[in-house]
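Taken from a larger complex, these chains appear in their original positions, while the remainder are omitted.
Chain nomenclature is as follows: A and B, assigned in order of appearance, with residue numbering initiated at 1 for each chain independently.
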Amino acid sequence: MPQLSDVVAEIAAEMAARPDRGQVATYIPELGRVDPNQFAIAVALADGSVVEGGDCETFFSIQSVSKVFTLTLALGLAGDRLWNRVGREPSGSRFNSIVQLEQERGIPRNPFINAGAIAVTDMILSGHQPREALGEILRFLQFLSNDDSVFIDKAVAASEERTGYNNRALANFMKGFGVVDNPVEFVLGVYFHHCAIAMTARQLARSGSFLAHQGRNPATGHSVVTAERARRINAVMLTCGHYDGSGEFAYRVGLPGKSGVGGAILAIVPGKASVAVWAPGLDAAGNSHLGRIALERLTARMGWSIFGGSAAETS
Amino acid sequence: MPQLSDVVAEIAAEMAARPDRGQVATYIPELGRVDPNQFAIAVALADGSVVEGGDCETFFSIQSVSKVFTLTLALGLAGDRLWNRVGREPSGSRFNSIVQLEQERGIPRNPFINAGAIAVTDMILSGHQPREALGEILRFLQFLSNDDSVFIDKAVAASEERTGYNNRALANFMKGFGVVDNPVEFVLGVYFHHCAIAMTARQLARSGSFLAHQGRNPATGHSVVTAERARRINAVMLTCGHYDGSGEFAYRVGLPGKSGVGGAILAIVPGKASVAVWAPGLDAAGNSHLGRIALERLTARMGWSIFGGSAAETS
């Protein structure tokens, strides 16, 4: 078995050097201006240490990776009642989820597609003011990462608010079915802002650590969720974490993971590690191009796939 | 950590006693006549031993569980070219897959929905006579289970041939897109017969053992596939193995698994075990009612979820 630090260093070096960097998302001007030549990887381990490579001090927009944390928060607030309003099956369609929303009367298929994440945000809002709900989400991420420098990038949020017609359509559609309780603009305001949370790879890896260790963050000793809930969130990440590329990610990487359009991916190695990678350029499916390749390298070299170790591991 | 033999015995006892037994499938008369009071569980371990409970000598129709083995066989014949004709994403729709087939021009979403399994069967057939292809599939299962008593139940196959209009529609539809090469009736003949393969729980657990152990069957020492291919088949089982209930199975059981309408489920515990359960009564989603519950018990008690061990396991 190779040394993790060597593997991480090799991956960081390879990813820094590759010419194929994908395309940065341009629908949000702020994301479009990010330099595609950046790459970061951070692996948070059971002993609380973090093995890093690349631009691990750089803040990036976590975008949809935030949905893992809003789901965790909402489960804490609403418990399993949450599943009355959001399913946990892969969406499995190339077509956008509004088709599915119509067929299933406003119930989103899972908490990681946009409609589902909006419904989850509505549960966190739950009658409070948007400012309060957003503060709670931000504090939760500062708590998980044990780092108060995590912040909300208001320019990114404002940009999404100006252009988010499709999300506005989804939210109104669910509201028409009674699946969204709070005023649509309140819910979307919180949603656009939590997608605009900015973190470093190190902070993100630490924030996911409780999912790798039975609900407890080994760096801080804080218990976040029960072991069963951690397993179940991992299961939803594996089946639904990459939209209609979830099967492909499971097939190639073999870890629960959640990607964001800012180029971040959080992946969980149960019992071993929480891994954050960041590379701003995306592949055709909208997931980080080099991020996915980096994770493929990592699981292959370390024998970390949840679907079975490598020959190397056992010998 | 509890003893596996105790856990299996307890599960078998509980499942034998439960009054809720689900509904046996009735669209095939032969399946409709099976006694719903039966239950079997067999756990094949790394040392080649099998821990059993319940009716482990009884033969049952493996139905769609056969698709794991035809996929394995077809990958051996066609290699990764197979993925040009079949996807590996969850189907994710309550609506039957013919809608998806139309939208994606005849390419089935994955090898475990009916359309995908028919396309896989077409690749195995590959210009041979149906009799030859079917013989190859049967011999493959006898080889994997190391037991020549595995057989094809011709009455079940004949029953499916008389009523399989939906599968006939799927096969013709794919043929129209050029995704099926061989004559439709040849392909369906092989398909209906391999779904009618009859095995015991012990045989089925042994047959899946190579998937738990990096492609090698520990009982026989035979290498079946590479470690990477075994992992990848497990990944497809996890994301696609229970039709539109795959997310639910991952969430509750936390193992790669494949169910059949005859009431069998094969589940893989990577590095540890291959598990076959059989209980003929189905739940509303068409998966074995008690089979799923038995697997939930097993992973919870043994800490076998691939998404993270129980507190018990680590302490």
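Methods note: a contact is a pair of C-beta atoms (placed from the backbone, for glycine too) under 8 Å apart; a residue touches a chain by one contact, two chains touch by 3 or more.
For clarity, every value in this text was computed on a predicted model and none was experimentally measured.
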item: With 2 chains placed, the number the full structure-file assembly comprises; value: 4
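The rule we apply is simple: only the chains that are shown with their structure count from here on.
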item: Turning angle required so that chain A lies on chain B, C-alpha fit (0 to 180°, nearest 5); value: 180
item: Centre-to-centre distance between chain B and chain A (centres being mean Cα positions), rounded to whole Å; value: 31
item: Residues of chain B touching chain A in the complex; value: 87-95, 100, 103-104, 109-110, 211-214, 227-228, 230-232, 234-236, 238-240, 244-248, 250-251, 254, 256, 270-271, 305-311, 314
